[in-house]
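Single-structure report; data block below.
A single protein chain has been omitted from the complex, and every remaining protein chain is retained in its original position.
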């Protein structure tokens, strides 16, 4: 007996076929009211919502320009360089310093406990984002007069701390800045060199051939080749200048003997994954690790690719899960569900009970077609028995619970009622059939669901009933009798 | 007070200026380029004008709804239509989850290997232009990219990749195409050599009870490729020939909570020998290097030899360059290579980690806006080329220039759906 709802398990029995022939669960389908089309994540256009960039840990919303300047990383949340968990903040309260020398923090961890300091869990970023922000930005605002708070970072998962790698405690969380790239100056020199060269090339080529219309791209080698400027003293000067910082071909160095004699402690070395967390330094020893600022996350605006109307627009407040605009399939498309995993018999029609639930407040007419599918789909599907005729799903209103069920049931023709197992407002259970043809794979049946759609808003251009079609594929499993 | 007043006055004007620029559909100047190097194992991604990539991530993507994890270079899909969908989802992750940018506002620089499969290039371009509607894509050949990061115009590049090592001589900015050498002796040969040696010489220690038994007895202990590369990077090094037969100490390498591997010193220093012996009948690194030199014009050789650059993930193995030099010197004693004996061989000291040297070069050149725009393919060009990229060598051919003058046409908006449609039908199973 399952103790939690099975509907949320990852194994999906029912998948909807998007018009771009992607198979998706109904939750990831969007519905464009203007094109009257269902679209999956592969056939919508997704954009970053500039107002919804936030830190996953402290939940502070960061304006896009600020985020860009910080390379889309949080300014005061950090990530463990060992295990990528967000680091918690701890502080040590130092007594009012009689002389400044005492405030130099004790870097060997553990010793601070012996000195007359109090150690406490700083209001961790996870607990109260607002306070922690205040703490981190202006630590002076909270401290008691005279005493100083010194912060260090601590991983709650692998217990790595900034003290372990001899990073002194800081007065503010902002001080755990990333180390600059080791060859930054050289990089900048090269950058300005190539900019100059490009400009020079552009000017000289314009002088030479002003009359030639249209651009004619040069290969990249033209930027590398400086020999053609041999006669130009100005270019030569720039070239010499950059070569003095850039070129450094040497004889390779022989490995020191320690490689052959010293034992290696793997636990003091970083793994490749840990190295790559910090592309610019790639420390190979654990002692060189440095906390990384936490990458920000963003919510996305989703637009229809056909008409560019917005299908999903998140709320500005990153703490809310509301959406300003949300047009998802779950609001209009009937939900198809398997009642249970059916018992199948190879080569014979087996009963597959399927429930159809209407999400809408109007009564929905629904019918089924055989799937006109591509060759590849036909290979994986087995023949299906599909109910004929159309069924009406009455709207589910809140008072229906109080009324007698029988008065609400669907009126059906005599032959149609053969297909109906049970019906109630907004929900009907129908008999489908599968004729499994192969034992080695899951038996899957496919059919098209044709359902009526009435726009909720009258302002939509053509009011009235429209028929929409969505192909559905049901995996009936392979429990053969 | 006065400062506040001026700020409120100036801000609306500034905003309208910015918005008008965006509306004019120009690529704003300050945004820079997105630089991507999609490698077989890791993808280096970042923004131009920065000395290192922002992220180095696995070139893998989670494919829903079945939840399989696929490498973008997966052999199964490399020549099939499904690659389009894999690349679309991978690039979606790169642009919208890692970089948090809208790709259509940026120019894109892609570093491509000179031997990248045609279908991969075309599909990548299609994904960028059609699915993400980026305005400009610039395909930058890997050798040029490396040279930009060196600030030099001549180099003998050795790029040790996962499946292939390529040796490309570049003289005064021109890749000497006839002298390019390819060999399958590469990182994957390191992996297979390590696996073989481990099964022959290594023992597994059960952490719980201290039992030690040979690895070959333990069938269900699987060494993944990431474990293998960690073993190589953390414990192994390249032995120099003049050191003789000294054996370094054994290393205990924990694999999981249950077992750790005792890697013998012999394995540690002999794993990399495969690079100098050649694997699967293909030539070794030093031989392909000197062969490539023999193919170069005589007057280029001395300059190339003095500018040897080793890049790629495995280039960071300690002692690799020294051993390479030793092996080349040995080969020079051979009569075939005697003409190279007088040359001086010098190796460049990289100013980046060897796994993102090419990325760094591309990031430099990506920041030079006019240089990139001139050499980029626009969406309209791509349409006129009938969704096929020109070969990287023919970029400066005559018909390219005439292409620019044809008036650009808009790609019909129904296109993206169609492409995905044809692609996805291949995935149904």
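Chains: A and B, in written order; residue numbering restarts at 1 for each.
Quick note on the criterion: a contact is a pair of C-beta atoms (placed from the backbone, for glycine too) under 8 Å apart; a residue touches a chain by one contact, two chains touch by 3 or more.
Going forward, contacts and distances are computed from a predicted model.
*Asks:* As a check of understanding, state which of "Ubiquinone biosynthesis monooxygenase COQ6, mitochondrial", "Dynactin subunit 5", "Exoribonuclease phosphorolytic domain 1" or "Ribosomal RNA-processing protein 43" is the UniProt name of the chain not shown.
*Replies:* "Dynactin subunit 5"
*Asks:* Of A:330, A:420, A:441 or A:468, which one is in contact with the hidden chain?
*Replies:* Selected residue, touching the omitted chain: A:330.
*Asks:* Of the listed residues A:86, A:306, A:334 or A:471, which contacts the missing chain in the full complex?
*Replies:* Touching the chain that is not displayed is residue A:86.
*Asks:* Can you list where chain A touches the absent chain?
*Replies:* Answer for chain A: residues 1-9, 13, 25, 27-28, 54, 56-59, 83-86, 88, 93, 118, 120-121, 124-127, 155-158, 297, 299, 312, 319-321, 323, 326, 328, 330, 337-341, 355 touch the chain left out.
Note that in this section only the chains that are shown with their structure count from here on.
*Asks:* So the centre of each chain is just the mean of its C-alpha atoms; given that, what is the distance between chain A and chain B in Å?
*Replies:* Using C-alpha averages as centres, the distance is 24 Å.
*Asks:* Can you tell me which positions in chain A touch chain B when the two form their complex?
*Replies:* Those residues of chain A that touch chain B are 10, 12, 15, 19-25, 28, 42-43, 45-48, 53, 67, 71-72, 181-184, 186-187, 189-191, 193-195, 198-199, 202, 213-227, 242-243, 245-255, 259-264, 266-267, 269, 271-273, 276, 279-280, 282, 284, 295-298, 300, 305-306, 374, 376-377, 380.
*Asks:* What residues of chain B sit close enough to touch chain A in their complex?
*Replies:* 42, 44, 46-47, 49-57, 64-65, 67, 85, 88-89, 92, 96-102, 133, 140-141, 144, 147-153, 170, 172-175, 226, 229-230, 233-235, 237-238, 240, 242-243, 246-249, 251-254, 269, 306-308, 318-319, 321-322, 324-325, 346-349, 351-353, 355-356, 360, 364-365, 367-368, 370-371, 374-375, 395-396, 400-402, 404-405, 413-414, 416-417, 420-421, 424-429
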